[in-house]
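Below are the structure tokens for one structure; questions will follow.
One chain of protein is taken out of this complex; the other chains stay put.
The block that comes next holds chain A.
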Amino acid sequence: MLIDVHQIDDLACGAAFLGSGGGGDPYYGTLLAKAAIERLGPIPLLPLADLDDDALVVPCGWIGAPTVSVEKLPNGREAVDGLRKLEEIMGRKIGAVMPIEIGGGNGLAHLIAAAELGLPVADADGMGRAFPESQMAIFNICGLSACPSVITGADGSLRVIDTPDNLEHERIARAISIEMGGIAHMVEYPLTGRQAKDHAIAGSFSAAIAAGAAIRQARAQKADPIAALAGALAKSGLYPFCDVLIDGKIVDLQRETRDGFSVGRVIVSALTGDRTLEIEFQNENLCARERDGTVRAMVPDLISILDRETADTITTERLAFGQRVKVVAAAAPARLRESHALTLVGPAAFGFSETYVPVEILNNWENAAVV
């Protein structure tokens, strides 16, 4: 399969949903990817199974502040510079790239490098959604090393990180990104084809495209875009359950910054007026609760807030009082729900005291879906 210009908007729409409120606005990534494909031609998309076991497969993505990224725009060669340096360090050619996280703008970040270097994109990613920090990637959960890792800036500056400790890698990378002006490109967790097959979230890239396409087609046919989205996600096999938690309006929104994260909560009141749902976020939406405290969805399951007319995802930094929204939850890929993964990306990792319960059990969707 080839990734062509006309799939980029679908990909951006699907990636925004999988961002679960985070990952930044994919708009600029969309422009960059389209320009690269128009100039250099379509990009091959490879199923993980088609990778050679000894191929070098490299996850890519932007690290930094979304607010800075809309002002300090990419030069365009950051990813290429980083990948070339990695090839030099590893002494071998890269066989394929993938997004470190499929959610939000990073779901498109690797496309410009793939086009420039003539590399295929592996149909997978490292998170199955968006998470705030690098060590939340499935590759860390599986015990792989983030290094060697290369960070590059718009001005051509480049830094190599080499440390056995993935948490330290995240801290160093964060500091370098700030030094480079608050936004930088990072290649990390270099994998063999075998490791990619064993550990990456397989199929998430094509799932994002399918989700976006489903929303677009439903809009065109005046059908329910969220039902179409749920159908496409279920069909992907990665996100087996997806449904609306509440249909309403934003009646309260509070934000603050804590330890470099944008944290806050938003309250959505049902259009029928009989219910409210509170969503807590830390860059990404993390937990949705009824007024009486009953939890309806929690991380790592996905919680996205969508415009109720267009089904466009509204990222947490763009939430505003009065918006008319549907809050949609989706089951996370099974790999993120395993007990070892939950210690790194489950409720406890974000400071919640609740034990993780899958969204389909919290909402009794399971029985309905068996039909």
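Observations on the structure shown:
By our rule, a residue touches a chain if its C-beta (ideal position, glycine included) is under 8 Å from a C-beta of that chain, and two chains touch if they have at least 3 such contacts; residues count from 1.
One rule holds in what follows: contacts and distances are computed from a predicted model.
The listed choices are "NADH-quinone oxidoreductase subunit M", "Hydantoinase/oxoprolinase family protein", "Peptide ABC transporter permease" or "Alpha-E domain-containing protein"; the UniProt protein name belonging to the chain that is not shown reads "Hydantoinase/oxoprolinase family protein". For the chain left out of this panel, the touching residue among A:Leu167, A:Val251 or A:Ile361 is A:Val251. Contact with the chain that does not appear here is found for just one residue of A:Gly91, A:Gly143, A:Pro164 or A:Gly322, A:Gly322.
Contacts to the hidden chain, counted on chain A, fall at residues 27-28, 31-32, 34-35, 63-68, 70-77, 112, 132, 154-156, 174, 177-178, 181-182, 249-251, 255-257, 260-262, 269-273, 283, 307, 309, 317-318, 320-324.
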